[in-house]
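Here the complex is missing one protein chain, while the rest keep their positions.
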Amino acid sequence: MTTLLSVNGLTKAYPGVVANDSVDFEVREGEVHALLGENGAGKSTLVKMIYGLVRPDSGSMTLSGEVFTPHEPREARAAGVAMVFQHFSLFDALSVAENIALGMENAPHRKELSQQIRDVSNAYKLPLDPKRIIGDLSVGERQRVEIIRCLLQNPKLLIMDEPTSVLTPQEVEVLFETLEKLSGEGTSILYISHKLEEIRRLCDHATILRMGKVVGNCTPAEKTARTLAEMMVGSSLQTPAKKNLHLGAPILEVKDLSVVSKNPFGTTLKDINLTVRAGEIMGIGGVAGNGQDELILALSGETRTSRQTIRVSDVDLGDLGPNDRRQMGLLTAPEERLGHAAAPDMSLTENAFLTGDIRQKLSRNGFLKWGATRGFAMAVVENFDVRTPGVKNSAKSLSGGNLQKFVVGREIMQNPIVLVVNQPTWGVDAAAAAAIRQSLMDLAEGGAAVVVVSQDLDELLEISDRFAVLNEGRLSPPSEASELSVDQIGLMMGGMEADHVPA
Amino acid sequence: MFQLEARPQSSAFWSALTPVLAVIATMIAGGILFAILGKDPVESVRLIFVDPLLTPYNRSQLLVKAAPLILIAIGLSIGFKAGIWNIGAEGQFIMGAVAGGAVGLAVYPVDSAWVLPAMAVAGAFGGFLWAMIPALLRIKFNANEILVSLMLVYVATNFLGGMVTGPLRNPDGRGFPESRSFQDLPGTSNSEIFAGTGIHAGVLVMFAAVIVAYIMFNRHRLGFQIKLTGQSPRAARFAGVNPSVMIAVCLGISGALAGLAGLFEVTGPAGKLTTNFPVGYGFTAIIVAFLGRLNPIGILLAGIVMAITYIGGETAQFRLGVPAAAISVFQGMLLFFLLAVDLLSNYRIRWVGKERA
Partner (left out) sequence: MDFSSLNPIALIVSLMVAATPLVLAAIGELVVEKSGVLNLGVEGMMICGAVFGFMVSVESGNPWLGLGAAFVGGAAIALIFGILTQYLLSNQVATGLALTLFGLGFSALLGHSYTGIKPPSFPKLDIQFLADIPYVGGVLFQHDYMVYVSLLLVFAVWYFLKFTRGGLVLRAVGESHDAAHALGYKVVRIRMLAIMFGGACAGLGGAYISLIRVPQWTEGMTAGAGWIALALVVFASWKPWRVVFGAYLFGGFTIMQLNLQAVGITIPVAYLSMTPYVITIIVLVIISADRKRASANAPASLGRVFHASH
């Protein structure tokens, strides 16, 4: 096989961090090449340079033997490089055809484009109606739009950035079939992911990045997932210690919770029923956009419902606001670290006050006790190993992992009776993620009821005692986590009931 | 190539320096403007910016001129910090003057020490009610408070016209569209407290407002919630802030303070209600609020700077024949320069050099 893309000594530095340090690798024609590495390893920056969004500080690239220096995405596209981003560049209020036209160089006339879209989507079994508005599509369907937009340009190299993080297992299968068909036709695929099993299944070759440098390359099928993980992380992995299960009385009871979403593009919750006992961790899985945000808002008190829908320690509090619920011991940690769980421009001290006021008694008659608040913030930083020069620093100055440790730690240190967390380790480096998972398990062991909502199935299966799936606003009846297989879960995510799924 | 890079932390140093830079830039640009108009730039700038500071009488006049600006701007800053844009302070100022003035005129010729305080309360209440219109419309119907409060300025201006040609017209006044003079009776007159200075009750209330606002922003939960709402509305809701309450509180306070300022102004320096009573303090206060970086102490200083431009501008008009409109140009330029240099507190400028291929 001939080499399609050759990257030599590519380097890019930003103030304070070297994103890519002298990276070398090659992608051959028709090959599915994995780019493996942790969050922050430099994968995104590398592909942005290949796609022309970022200019390298030094180094060179060749595409099909010719010098390749794209100054902007348009040039990369013209040379035959197409990219499907992790965070889609789609416009919610515009139609599929309009979105695709925007991503193309010389978009054909509306009618002809719609026909082309239909042809390609059928050829690759990714059915799509050109007239539909993006805001109405599911996440999997939106990814299809991105992929078809690329395919219509007949790319030589298709770059995919973490494509399966938003798909159900069945949708992942469809994607893999599409990619295999493409590579069979001679298109090269550069596949960025940290999902080791998928890479072992799909990819011919892998380049592993750590802290901006290439630390190895291999044929993934020849290695175990554990070996690959250790190459990525650079040290032996710690899996969280499984705890002793002592379940107490039901602490959190959610009955017939139905909430219409405030967001016009959101999901309405329908008849959610849930019971979590003291000492138990309830995992709630599901692809983003199936009601997770709405559920968390209903539990935190930001969305109020009728009194009896939510009950904590035998007290009905469905119509109470966030601070009243904090008083009762129900704490939550939302998904969005910056902007929701914490105010980006405020210091860690101020952010500690944000939720800690009530339970830590950080104010008197409305006047803030800054000394006590600072003390609380420092305690969180110390107990949860938050790397920061000090509590005066703003939340946005922390790295993702450290901020997440702070946000989760802040709630845990308030001794909740019930803790609900949404995506606790999203975008967090492996060491911080493991620490957060361990602290959640310790909290449950101490007698709290914990609800973890996450898209990361591996994580959920690791720490949950029981497990349910959110699909289109409905919650499946919970099952014992140890009894489910990934397949069953995938089907539940697609809407089937757990007991109807063939084991 | 210059590139802007977000600072991890807002720079306190630059936040304090930028208003100073803006003032200096305005002085330079103003000088150029005057040169184009054919006046001596150095003398003009000196007349406008320096002379007002030179005599004690001038200095106390500065406080008198600045008082309504600062009082209104404190109220505005509470809203602006929360992302609630009350642009109709001019209307609330007018309605405060009308409401309070009406109370005083209704009890005429009763002359007691309680009249002026009662008028002040009525004035604050009038401004408060006028600001609650955009507040309620925003809470219930999500109507943009910028446009509603602004439209209400025109309504208030017309209402004032209707009042001084109708119910509030001075019956002994030969038919001019104006009310009785509030200086007629000591009870309704907001007269000077310290002889020879012109400093009236409104100035003292202004200082009190600055102090209360300072304490609130730095030490009180409400101040924290206001800042939080403006920076991160989602985090504010997470922290239990009720957005409707916040809208009502912020607009209500700023309306009340603007109305109060209106009342002190009409019973003090202006003297009576006329159709020319509104001179744009409600809009100038917006500049004062931004120039003071939405911080009470900053607003105090910014109000004084703005008062300097007013008094200096009047002198320049008188002595150099510069038209009154020049003052608005100055004030607009001041805000432009402030906005332009403001980015230095949140971003660093880096020279990146030629990008290699």
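For clarity, chains are labelled A and B in written order, and residue numbers in each chain start from 1.
Throughout what follows, a contact is a pair of C-beta atoms (placed from the backbone, for glycine too) under 8 Å apart; a residue touches a chain by one contact, two chains touch by 3 or more.
Everything quoted here is computed from the prediction, not taken from an experiment.
In the complete complex, the residue from A:Phe85, A:Phe353, A:Phe376 or A:Phe406 that touches the missing chain is A:Phe85.
Of the listed residues B:Ala209, B:Ile287 or B:Ala307, the one in contact with the hidden chain in the full complex is B:Ile287.
Of the candidate positions B:Val50, B:Ala106 or B:Ala325, contact with the hidden chain is made by B:Ala325. The set of subunit B residues touching the chain not shown comprises 4, 6, 85, 87, 137, 140-144, 146-148, 150-152, 154-155, 158-159, 161-162, 165-166, 283, 286-287, 290, 323-333, 335-336, 339-340, 342-343, 346-347.
Contact between subunit A and the unshown chain involves residues 48, 52-54, 72-74, 85, 88-94, 98, 101-103, 107, 264.
Operating definition for what follows: only the chains that are shown with their structure count from here on.
Of all residues in subunit B, those touching subunit A in their complex are 5, 8-10, 219-222, 224, 227-228, 231-232, 234-235, 237-240, 242, 355-357. Within the complex formed with subunit B, the subunit A residues making contact are 15, 55-58, 69, 71, 300-302, 321-323, 326, 334, 336, 339-346, 350, 353-355, 357, 363, 366-368, 370, 393-394, 396-397.
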